[in-house]
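Apart from one protein chain that is not included, each protein chain of the complex appears where it belongs.
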């Protein structure tokens, strides 16, 4: 089984960290292919960055022929709907994965994400998925995505403070870390606070494996049906829906 | 890895069918232990039957020492909350499992269950889990649980009729079969109607495996904390909370 | 008119306190029959205790022949659905009773219960009944059920502190006491804080009387229909649905 | 005990029918005072009529000194909020009463009212009270309020047709009749269709009695506090809030 | 184009302030007719005052022949439904106007109103309109309506304190001022806090203009259909629905 994990931003070091987390979560024998687009934002913080990461994300998915499932490794589940239209194999966002898994081990969870500007997008996703009633609160630690790896940012302390506030003030019984860049912190935080702390990358890989093993695929009846054939003008012509979705040359060389 | 699948009713032939479905869904190397209580209702149809299946269910779980995860194989997710208090390993109900998995491959699903009296309990679960907005409708085919295996009952035709109505009238993009006893019908129905048809047993085994592999356990912070030590009077004295939950002799011999 | 008040736990002194509250609330000429099961938990604190109190509760209801209505005197409304299936007369839980009555005299109420582990079950009931939007918050005073009667527990002061916080911080306009064991505190707390403080036992007796006088009975159309006849294996065989629900010898002698 | 039942429209024959239903529902020894305003609409059908019935309704309530509780006998619960501000005794609307009582004997009910223009106001009340999730559907039989008593209107047949449709199509397990003018039909319809059919007048009298006997009164903390003293200009000067709410001469003599 | 702005209370100085705000918001060439009833409460604070302002409000609307749209200048949107039945031109409440406009420029807003007793009515409106999910919190500054113009009341400071609390504590991204009497404060508060602060009067005038220019009128299909012809008894006889709604002599001379 092969799972294609796409980090929709263009920061290769982050893709590597995600790949390590994905491999740690996968069953023996499951191959993890981790890639990121060649063009688009270096990190995704808010609505604007999101939309410029999606064409590259779709291009990666189309290029990942042979995968049994796809994971989108951005906590906003950037481009998830379009991705489900673009491929027949299951596509899992790390945000939804963490929400669903947390709902199986706790009555209520809180999310700790990076910046306040990501709170509303995450809350909208929770409503959309149906799981808003399971989430006590979405909190921001106000450390930017790329600063998570900078020891000088105080990221771990800031995140831990929010985790502890969630447990004591929100009535949360589990914590979801709200950024792919926090994937390496889950285990030690869980240890430190004595409650489940979930990383979306691990959750998504496990769910992707589960779906692939069960032979389940995205329903193509209506909302996620293959896009209708039509002309795409200009630079995006090569994304024009064609049923076989052949690999086309990328927008920029890498 | 060992997964304990408990069928909360006392019909051994149904337990066997469930065991077969669980084994088919499990990864290589995962052991499935399938049991049912020695006392309680032969099938669970509505609120009354439910409550008499739970003590036996808890007894089975307590007896299943060594399991890495527990699956409750009744679509009402009978006794799920109590079971989560009674063990430290993850516990997954087949109803919730199917709802969560369906939400990952379709915008909206419908449920086809046995009798109309089970519609309200299932709807309450959907609200409780948060996933009611993902469910277009819960339908009943009006075939009783134990009649599902009787060829004379016309069960398959009745279920298929509801499945097709759900796809054409409800806007459902996937179907969830709402009874453990329908587990053997999912694949052929999916084939017949050209849309995903989900069996909760398979979904629950896959999710149980996923949680166990991720090392996740039920949060014990509040709602699912171990029951407080106290006296249980009379025949239930042996269920009185004791922290180690040792195996006690069953209520009736088997 | 006779109202059967069942305390689903096995602590006789608590049953007596409940009986006194029920008699104080009943109209002249209404007979209160107050009983508790002979087996099961001495107090109900959380999901695990709940399930072991229900068989005994059902047995009490079946034994209470001649009652015009039944009240379940546990604030979690333990076993309410099953009880409605098991008898034709109206069944009222003290939790739901208090929520409905509070909704008639206040825009919004808060609940003050015993332990934090009971918050989620109460919140789920509020959602289920439809009245979650009327409840500002469910608070716990962290005094256990059986400690409520222990003067050394500081129960009254702890409860009063939560009541006052609910009035000042939650925007609550009335308070619901969230445990049958608090029944004797309602009047003095209402006096002390100058706002309605409701006791579920009194509310349930009043509603049970109202329904019985109106000649209303639980609808038997679908969800609360009599359980279908079937075999119950082992020790629970005597609970197997039989339409007349005759009094059977109890599981343990008293 | 004295219960003041106010029919907010000015049709005395309807007031008499309501009084008879109220007396039939009341306990022995409970006095029913049934009145209607001297001015305002002869029937209440939609938003416009409602607002012109409320000043007269308030005048009746202020004139009903000595009542232990007030019932507003219009299914729209016309003026309920203002009435709660205008008196210290409990005030119950027949719409809310029927919704609450139906919720105690059925998972889900449907409402059968008069005209389609009343559907939205009733639906808004259901949302406001929290009980919308308990109501399967609000149906209109398209017979006007005053035609209900005209044998030539075919009212009973039209209502029965909607009741039966609600039971077969909506999944309703009980029916609420959505107009005070239908109060005399509940018993025979219940008999005819074999399911609970509730009349709001009876439900409201029973709840009013219950609240009065429990000594409960409307919370005066915030929303229903006595109106602040201030000048009312012109013809409404005599309604200007004065804490004692003395009986003032009515707007028109009767 | 002519817009009729009705202040439903009887305080002429407040009507003048509202008129000034309306004129400032209107396009060149749009005539603002600002009136208030001759009878009823001098200010509207809570449910009781509301109902006595509505007959006069309807009378003003019926007297405002030739208007292309009507604005109801009370933040509770007093009498909005009845007004929509009473005229064919669009009717906009200043509360709903502010909520809709705020939803177009911010994810989430908070409301700052006068007294706590107005919080529940505003919250009910938000639910009714559908926009409750867009409102973070309704706050009261505890300054009465008529004190807003009294420099000694400290109104501006009290309001600003709540505005700042809303921005820092509620996650609000815009503020709605919850009283027509605050109309003159919006611009300076917006300047002071660096976030949008909306005045309902301006929003409603702009929306009324928009609807009138688009030629849109209230749907008369069902809920807002012209009231059915019928007798109104006593002093309200002249409000009895008559299809042409001719100008009748007012209840009191002005």
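In order of appearance the chains are A, B, C, D and E, and numbering begins at 1 in each one.
As a working rule, contacts are C-beta pairs under 8 Å (C-beta built on N, C-alpha and C of every residue); 3 or more make two chains touch, one makes a residue touch a chain.
The model shown is predicted, which means the values in this text are computed figures rather than measured ones.
**Q** Quick check: which displayed chains does the absent chain contact?
**A** Within the full complex, the chain not displayed touches A, B, D, E.
**Q** For the chain that's not shown, point to the residue among E:51, E:174 or E:189 touching it.
**A** The single option touching the absent chain is E:174.
**Q** Check the options E:67, E:211 or E:233 and report the residue that touches the missing chain.
**A** Considering all chains, including the one not shown, the answer is E:211.
**Q** Of the residues A:34, A:54, A:155 or A:174, I need the one that contacts the missing chain.
**A** A:54
**Q** Hey, which of A:2, A:23 or A:117 is the one touching the hidden chain?
**A** A:117
**Q** Considering the whole complex, not just the chains shown, which residues of subunit B touch the missing one?
**A** Within subunit B, the residues touching the omitted chain are 107-108, 133, 171.
**Q** Spell out the interface residues on subunit D facing the chain that's missing from view.
**A** 119-120, 127
**Q** Tell me, which residues in subunit A touch the chain that this view leaves out?
**A** 10, 37-43, 45-52, 54-56, 58, 79, 81-82, 84-86, 116-117, 119-121, 124, 127-128, 144, 146, 222-225, 227-228, 230-237, 239-241, 251-252
Criterion: only the chains that are shown with their structure count from here on.
**Q** How many angstrom lie between the CA centroids of subunit C and subunit D, rounded to a whole number?
**A** Each chain's C-alpha centroid was found; their separation is 29 Å.
**Q** Would you kindly tell me how far, in whole Å, the mean C-alpha position of subunit D lies from that of subunit A?
**A** 53
**Q** Among the residues of subunit B, pick out those that touch two or more other chains and give their numbers.
**A** If we look for residues of subunit B contacting two or more partner chains, we find 119-120, 127, 222-224.
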